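Excluded from the complex is one protein chain; the other protein chains are retained at their positions.
Take a look at chain A:
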Amino acid sequence: MEAGIMCSVRQHIAFREHECPMQAMSYFRIVINCMVAAVPEDVGTAGALRAIAHHLTASDILVVSGDLVSDIPPGALAAVHRQHDAVVTTMLCSAPVNGPTELVSSGGKDKIKKPRRYNIIGLDPTKQFLLHVATGAEVEKDIRIQKSILRAVDQMEIRADLVDAHMYAFKRSILQEVLDEKDKFRSLKEDILPYLVRSQLKSEVLLNGVPQAENGNEMVNSQNNQAVVSRILANASTPSFHDLYASSNKGSTLVRRTHKCCAYIASESKYCQRLNSIQAFSDINRDVIGDASHLSGYSFSAHNNIIHPSAQLGSRTTVGPHCMLWEGSQMGDKCSVKRSVIGRHCRIGSNVKAVNSVIMDHVTIGDGCSIQGSVICSNAQLQERSVLKDCQVGAGFVITAGSEHKGESLARK
């Protein structure tokens, strides 16, 4: 199995190495043969795959977005994919319960401020097959379900509480064919996946690259065999609706060609988040040192926190549980750190309060500062008595003494 990791340049928000999916994969002891390819920024995910298509050789490939933080073994997705002999398998995880927008709307009754929806996903009753997918701006429009698919499957569950985790398993031949044929497709998520889902009962792609024109019978046979194999693998006594649909009208001249789009729904107990916003960044940071601490691979101290031996703490400074203070950082007296991550070589004065925040490397914080729910990038400087609440401070930015900021994005112009 091959895996492609999409790491967009825009997303280089200082990854800690333990958050890297590559690490996650080695965590599951998969031998990694790593190859890096750079593509222009505007070609989209599909374009990126086109660029590396000639390197791919395995029959199934795994495409992972570089911002996925998860402890779900990729093998689970691959297993589902192969079990059903699917064309594409998508990993879905439940939407974050306390998403950023929900906090805003918790009090309001009006419909506009409903929690932002991520995806609209249609699943079959067994929750194995993907029947409908709406992404991007489509999510905000009315839902339009294809009747032909619904007829074939009888029941469709439409859910708004699942998020596409941006981890896909593709059948390579199909993916390459789609990439070649549909040269307008730019995005994996917004073009290719919906296209494959939409056309699953009227497949245009050639399964296993068998040309259909010649030996029609043979192809039917091989398809039947495949159907049987996939049924055995799926451990199901009844054929899936795709097979039923394909064989429903034998009398017809047209042999229906179908392909399967599967979904793998991550179990609630697994950790699966996408790091695609600043809010998510600080949430995930908190989770990695908190509830999902097994992701980091660090050993926690008795106080349930990590303080590097080289870090220096002043007197009466407390570092609470679920905190991290890394190499060479110094803290003054009477500081209090709660549920925060502090990077390397930071200099923090006295009487500083840091709650629910991420402070990156080489940050200087003056005495008496209060930082709450903020992200402070490397080399930033906070002068004395500045108060930050729910702010983002860009790299190298200087906050003047005594200033107060709330919910702002502060960066050098």
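Please note the rule applied: a residue touches a chain if its C-beta (ideal position, glycine included) is under 8 Å from a C-beta of that chain, and two chains touch if they have at least 3 such contacts; residues count from 1.
Here is the rule we use: contacts and distances are computed from a predicted model.
Enquirer: Using the UniProt record as the reference, specify the protein name of the hidden chain from among "Small ribosomal subunit protein mS26", "NADPH-dependent diflavin oxidoreductase 1", "E2 ubiquitin-conjugating enzyme" or "Translation initiation factor eIF2B subunit epsilon".
Expert: The UniProt record for the chain left out of view names it "Translation initiation factor eIF2B subunit epsilon".
Enquirer: Out of A:182, A:270, A:385 or A:405, which is the one that touches the chain we can't see?
Expert: Final answer for the missing-chain contact: A:182.
Enquirer: Given that one chain is not shown, which residue among A:148, A:277, A:301 or A:318 touches it?
Expert: Touches the omitted chain: A:148.
Enquirer: Which chain A residues would touch the chain omitted from the figure, given the whole complex?
Expert: 111, 114, 117, 120, 122, 136-138, 140-148, 150-161, 182, 184-187, 190-191, 195, 198-199, 201-202, 204, 245, 248-249, 251-252, 254
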